[in-house]
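Note that one protein chain is taken out, while the other chains of the complex remain in position.
In order of appearance the chains are A, B and C, and numbering begins at 1 in each one.
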Amino acid sequence: MRLGMVGLGRMGGNLVRRLARAGIGAVVWDRDPAAVAALAAEGAEGASGLADLVRRLEAPRTVWVMLPAGEATEAALAELAGLLAPGDVAIDGGNGMWKDAIRRAAMLRAKGIDFLDIGTSGGVWGLARGYCLMIGGPEAQVARLDPVLAALAPGEGTAAPTPGRDPAGDPRPPRGYVHCGPNGAGHFTKMVHNAIEYGMMQAMAEGLELLQQAGSDRLPEDQRLDLPVPDITEAWRRGSVVASWLLDLTAQALAADGELSGYTGRVGDSGEGRWAVQAAIDSAVPAPVLSAALYARFRSRQDGPFADRALSAMRNAFGGHLEPR
Amino acid sequence: MRLGMVGLGRMGGNLVRRLARAGIGAVVWDRDPAAVAALAAEGAEGASGLADLVRRLEAPRTVWVMLPAGEATEAALAELAGLLAPGDVAIDGGNGMWKDAIRRAAMLRAKGIDFLDIGTSGGVWGLARGYCLMIGGPEAQVARLDPVLAALAPGEGTAAPTPGRDPAGDPRPPRGYVHCGPNGAGHFTKMVHNAIEYGMMQAMAEGLELLQQAGSDRLPEDQRLDLPVPDITEAWRRGSVVASWLLDLTAQALAADGELSGYTGRVGDSGEGRWAVQAAIDSAVPAPVLSAALYARFRSRQDGPFADRALSAMRNAFGGHLEPR
Amino acid sequence: MRLGMVGLGRMGGNLVRRLARAGIGAVVWDRDPAAVAALAAEGAEGASGLADLVRRLEAPRTVWVMLPAGEATEAALAELAGLLAPGDVAIDGGNGMWKDAIRRAAMLRAKGIDFLDIGTSGGVWGLARGYCLMIGGPEAQVARLDPVLAALAPGEGTAAPTPGRDPAGDPRPPRGYVHCGPNGAGHFTKMVHNAIEYGMMQAMAEGLELLQQAGSDRLPEDQRLDLPVPDITEAWRRGSVVASWLLDLTAQALAADGELSGYTGRVGDSGEGRWAVQAAIDSAVPAPVLSAALYARFRSRQDGPFADRALSAMRNAFGGHLEPR
Partner (left out) sequence: MRLGMVGLGRMGGNLVRRLARAGIGAVVWDRDPAAVAALAAEGAEGASGLADLVRRLEAPRTVWVMLPAGEATEAALAELAGLLAPGDVAIDGGNGMWKDAIRRAAMLRAKGIDFLDIGTSGGVWGLARGYCLMIGGPEAQVARLDPVLAALAPGEGTAAPTPGRDPAGDPRPPRGYVHCGPNGAGHFTKMVHNAIEYGMMQAMAEGLELLQQAGSDRLPEDQRLDLPVPDITEAWRRGSVVASWLLDLTAQALAADGELSGYTGRVGDSGEGRWAVQAAIDSAVPAPVLSAALYARFRSRQDGPFADRALSAMRNAFGGHLEPR
């Protein structure tokens, strides 16, 4: 079995490499020829374009698109709709909007082509650690691609068994991949996953700032504590309730620089955190933490926003208060 | 009837002036002799210190302390405890912590002196507009001081009658002052008042930023709107659900400078907003808006805080993401 | 000058009545014949349907649609697109989504018909108090309809002049109506208005609960305060920083029932608060208070939601904690 991989960035290239380790080959393409050449040097088969990539694959074909969400993915899938044949499957492994997955599936389905939306978590560590896959689309294709999915996923031994889990249940989730339902379900689940990630990160970030500010000169002198933040995060990795992969990474970043002085604190965000808040609103689910985490990122990129100037103006207007400093 | 006023800043001086208009005299003191001289020039009787101020008043004496909350107020009340006599009353009209009011009342009560904690809202506009007074302490003193309180308050005609309000009810609230209960109740009520104020201000500030950013180039070009924010706030003052004094002041600030470019957006906060969140925690009352308003002010005074740097570090660690810009 | 009014509910009927007081007539229709008959009895001209309504108006026609946002409004405007003529104007005075306004304007514009999206604030009090109008669409039609808009708006005397406002500025905002920009701008502005309203309401609601719970038996006995909440809100109406129309209404509700025992606390929400959060996300504006206010309403309608059960399950899993009670 082999598949086509479109997009050889941080994620796509490593997916190909992890598959190769399991003996699964790939025909690869990227708009950057150097990226294609690099993978080809490692044994993948390079293609000169989407049409060429499709031509090199045996039916039923599998083409995994691993491009930035939005226009790049849209264009690739539209082109693939004209190149693939009934029985083939196109996969969007990026961070796409789940409603787009539903729409794209319908577009491809009209030509007899199947579609899978696969949320792919693991980042730069996935090559070594495996990718957690959240899959939406027809079960027949998910079943056909099981060797691919199993090869990409971390595998059962990477976490202890869950006590009480039904041994007759779906064997895939304990290996790190899950068929979430029809098209859209994979990207919806990934969207929620990322929103939880935002919230966990923000919880940790607020706590770290509390630790770091425990010695602040805003506090009465006899209540100041100078805490060894890197050591604390290291200790928390074992036995504590907050033990987590995010904590592992935080301890690692703090081991390298306890002040994190290499960062300005301008925090990026991708679409997933935003869509999750919209989903919360659509289903009338209160999501205060997921929203707060998103807003903290928005705020991190602002300087003296209008809202804050308006507060200062109001305080001045009713109380004659000047701005501090 | 006349009283002593300790502290002749933005608030204390105007309280004396408003009382004078009602024919109520004052003996005044401030650590700044120029402030005393200024009021004396307007007809008040200047004192050379707290002891002198007390000596000049007739029993039963009323001394209104209008100093910054904290040490200044604490020191003045401690000194007054040694100067006043049974039957006299000391008033803390500042933004004191309500638990301090309970403690101070007990301290004075042990010497037979009464105490009133009076939350005083009105800011720089109070001289013309009247002060809303929230009073804690013994009813006998509140009743004795009714002429003073009535003179400071805005008066019944400054708002339309509340339909359905019991005509036999307490006549004071419709005049703008209210006896909230025993000591502590006045400052507790003022604390809640200010927390609501923070929340209303933040609601307005967020809305204003939404209006101002409606033309942001972060939006698709065909969805950008260039809105006349000053005119909008002016129109909202009439007939809308958000009509309020804060809106009046906002419209005024925007009439002067639609960009509010004279402000940096570093927003101060006093103790009241903080104590209100603590009170919410003490009584297990969810207060998401009151807290969010407080945190927005904290955040407005930070640049690249540790929490945000930690988020950037985590994003880099798991996804190789660089900070935006 | 007269206009057509489609939809004679709480809002539409009173708009007609307020116009009549200014000598502006209306041809009216509603799917409920009784509503038409009631207005006709007051002097309006009843129509038997949209086509009949349009037929009875003189060109250039003005048809104000005052229906629930969504399907009802969509259907009426679609039908009007086939009935009106170039030069006529259709108005959506409801709480429509601002992007729908842009779309509908384009749909009507293709037939030469103008469109105005007019956010209308004032509720059940608008008849007496006037309506605050936020208008999007072509200035020529806004100018032509000035007598209608001026008649509906509260008028200049209903609030004190804003000090410093340029006397040569647009005269309409001080009368309570504002031309916000092209189509979409009116409903966008109304959306933000309502979001601010949500935030102000929630700020007040949290504060009121703090007051009401100040005597809670969760507090140490010597720190409990039994506060006269209705009297406090009455006093705040005069001279305080939180004075506002919402406070007037709150004081009124508490004058009728200090415990608000006639309410269960299930709080409804319309689309506007939701769209505002989406707009905040679209333009990357932090809106913690506007969101918190929305989520409080979502939460008010839930009983034992999955999120809370999940928290209990986690606490039990790591700490053996049972649920309280």
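Here are a few things to note about the model shown:
Operating definition for what follows: a residue touches a chain if its C-beta (ideal position, glycine included) is under 8 Å from a C-beta of that chain, and two chains touch if they have at least 3 such contacts.
Here the structure is a predicted model, which is why all the values come from computation and not from measurement.
Every shown chain that the unseen chain touches in the whole complex is listed here: A, B, C. Set against the missing chain, the residues A:155, A:271 or A:304 yield one that touches it, A:155. From the options A:228, A:262 or A:320, the residue with contact to the unseen chain in the full assembly is A:228. Contact with the undisplayed chain is limited, among C:45, C:156 or C:209, to C:209. Although one chain is not displayed, chain B still touches it through residues 241, 274, 277-278, 281, 284-288, 291-292, 294-296, 298-299, 301-302, 305, 307, 318.
Within the complete assembly, residues 10, 123-125, 201-202, 204-206, 208-209, 212-213, 245-246, 249-250, 252-254, 260-261, 263-268, 288, 296-297, 299-301, 303-321, 323-325 of chain C touch the chain that is not shown.
In the full complex, chain A touches the omitted chain through residues 99, 102, 121-123, 126, 129-134, 153-156, 158-160, 162-166, 169-170, 172-178, 180-182, 184-185, 188-189, 192-200, 202-204, 206-207, 209-211, 213-214, 216, 218-219, 222-223, 225-228, 231-232, 234-248, 251-252, 255-256, 276, 279-280, 282-290, 292-293, 295-296.
In this text, only the chains that are shown with their structure count from here on.
Contact analysis places B-C first among chain pairs (by count of C-beta pairs in contact).
Centroid to centroid, with C-alpha atoms defining each point, chain A and chain C lie 39 Å apart. Of all residues in chain A, those touching 2 or more other chains are 288, 296, 299, 301, 305, 307, 318, listed in ascending order.
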